[in-house]
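With one protein chain withheld, the remaining protein chains of the complex are depicted in position.
Presenting subunit A:
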Amino acid sequence: MNRPGHAPASRLKDGTGPGSPEAAALDATWSDPPGLLGWLAAVNHKSIARRFIVTTFCFFVAGGLLAVVMRLQLARPGSKLVGPDLYNQLFTMHGSTMMFLFAVPVMQAVAVYLVPLMLGTRSIAFPRLNAFAYWIFLFGGLMLYVVFVLGAGPDAGWFSYVPLAGPDYSPGKREDFWAQMITFTELSALLEAIVVITTVFKLRAPGMTLNRIPLFVWAMLVTAFMVLFAMPSVMLASTMLIMDRLVGSHFFNPAEGGDVVLWQHLFWFFGHPEVYLIFLPGLGFLSAMIPTFARRPIFGYTAMVLSLIATAFLAFGLWVHHMFAVNLPELGKSFFTAASMLIAIPSAVQIFCWLATLWGGKLDFKTPLLFVLGFFFILVLGGMTGIMLASVPLDLQVHDSYFVVAHLHYVLIGGAVFPLFGAFYYWYPKITGRLMSERLGRWNFWLFFIGFNVAFFPMHLLGLKGMPRRVYTYQAGLGWDAMNMVATIGALTIAMSVLLFIVNAARSLRHGAPAGANPWGAGTLEWATESPPPPCNFHAIPVVHGRDPLWEHPRPEAEGAQPAFTHVSGLAADTRELLATTVLDARPDLRLNFPDPTIWPFVSAVAVTALFIGSVFTPWAVVWGSIPIAIALTAWFWPDRAETSVHLSLERKP
């Protein structure tokens, strides 16, 4: 933490390597404060990101366990393991967890860790906002799980179609908690999007022009922009739902002039882009891992970036393919068919560019590359069934059947979870300083890959055989028994594989081989600093001359401990100073002072949570609950006199 007592004249400047007094001062400046209060006050992007990643992974495990219970219930016809009430809660919680508490947040969590490192800067933009976003995400997710454990989990599906989720058919507080949790987690996503966009635009290392940004960062930038357009739609919908439920408005009540289809439009205008919010970061992971393990730069960088942007645009033009079975005008349906099919083209561009990269490379067969290859098989298959679902006549047959369950898991697990597991193996050394076991990694991959296909491939056939989704049981003799049993065995195999991953990650924390700065010989900037990185990320801010800076410079190992980088120096070492660069060509623009750690984002998040939980019970909570929030926010933004004097002194002495 910055000590404002220092006289401005004796300020230390950065720019020397590890071990020097300047480096020690930098480490002290950028560290989080000690103690429990310090833990709650932390704003370092790496601390927040580590918590964020662990939290989202815990939700992933919880969501997976719910799925295992569901599969056990469906293993045999007429099973009495769980009744309809619990089963409906299970699939609602599974979907809500995986979509709202795992898939999008985990991508943002990884981005919070990696983006500043990949861009060669010391912090993420708006570090306090970043901490606040994490806390409200955590509280929102916990709220949902606490009510589930208390027996009041939501049970109208993660899509919560009205009027089933409305006041008349879902009495009680279940759907209120669900709606409030949605608003929470999506607020967190919006804030993280703003943080990422600002970081990418303003905090890149000097020389990292727009066409030298790593593709993962591009993917997260495009994702962040999509979040800004998609999330407000579902936040609006969930707010309308809670108003229908709490204060008796009639947005979705046809008897009073409301409309049940309005919900579906608002929900899917978010819900389909949501798929790409999960998929684009997955593509970013692949574009980071494939060049490293193919030992060559990515083929078609510009085409890759343009196809990411094209995917983002098209993703907003096809939400109606979730609603073909609702009575809609014919011409509209043809338009949405075309849009849904054509979005396959930018994805195809990406796949062909990766194939070209692999085609021209020398391959290093490590676990992350295995997950990449698993991605190819599963995602391409999921993409093919996606094309089938885009067609109106085919969709009217398979919509809301198990065919869709198979399709969406192929796309989401193939498109996001396989790249994500590869990414865990790939960046684990950067986070912990140690490598994960390759042998366990291979077991992890093969169990996952085989278990996945055993679990989900039969569901295509179940759908064609007429099995609808979201059923807690089915009768014997319909021809569904054997395939359901097979799917359950596959689900258990996946569970074993995830358990193996947890064992590997926990064991490697202590017993993994020390990684060094760049264990894979990769080319991007996050590998230029130690593993794990020091609190300030880089003791000297690197200057970038190409897309793969580490490959274009002499490799650090060859030169001893010091990477032979050109770098900029002269930022203060004993206060949080940062270099901002211009948006297009990353020329040094200005020196910024960053805020210090503070407890107030945490307190604000607690106050916001209190308001939201209170509002489930009485609308007055909105009035009284806003007072603590106002107090916490005022304290958060209150200018600190000592901090101000440091900023002023830095401005006077460049």
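In this text, a residue touches a chain if its C-beta (ideal position, glycine included) is under 8 Å from a C-beta of that chain, and two chains touch if they have at least 3 such contacts; residues count from 1.
Simple rule for what comes next: contacts and distances are computed from a predicted model.
Only one of "ABC transporter permease", "cytochrome-c oxidase", "YfiR family protein" or "Hemerythrin" fits the UniProt record of the hidden chain, and that name is "cytochrome-c oxidase". One of A:Arg174, A:His399, A:Lys430 or A:His567 touches the chain omitted from the figure, and that residue is A:His399.
Screening A:Met341, A:Val568 or A:Leu592 against the full complex identifies A:Met341 as the residue touching the chain left out. Shown as candidates are A:Cys58, A:Leu210 or A:Val380; the residue that touches the absent chain is A:Val380.
Checked against the full complex, the candidates A:Phe148, A:Trp319, A:Tyr474 or A:Phe594 give a single residue touching the omitted chain, namely A:Tyr474. Taking the complete complex into account, residues 83-85, 88, 155-157, 161, 163-164, 168-169, 254-255, 258-261, 294-297, 299-300, 303, 325-327, 330, 333-334, 337-338, 341-342, 344-345, 348-349, 351-353, 355-356, 358-365, 373, 376-377, 380-381, 384-385, 387-388, 390-401, 463-466, 468-475, 477-478, 518-521, 523, 546, 548, 551-552 of subunit A touch the chain not shown.
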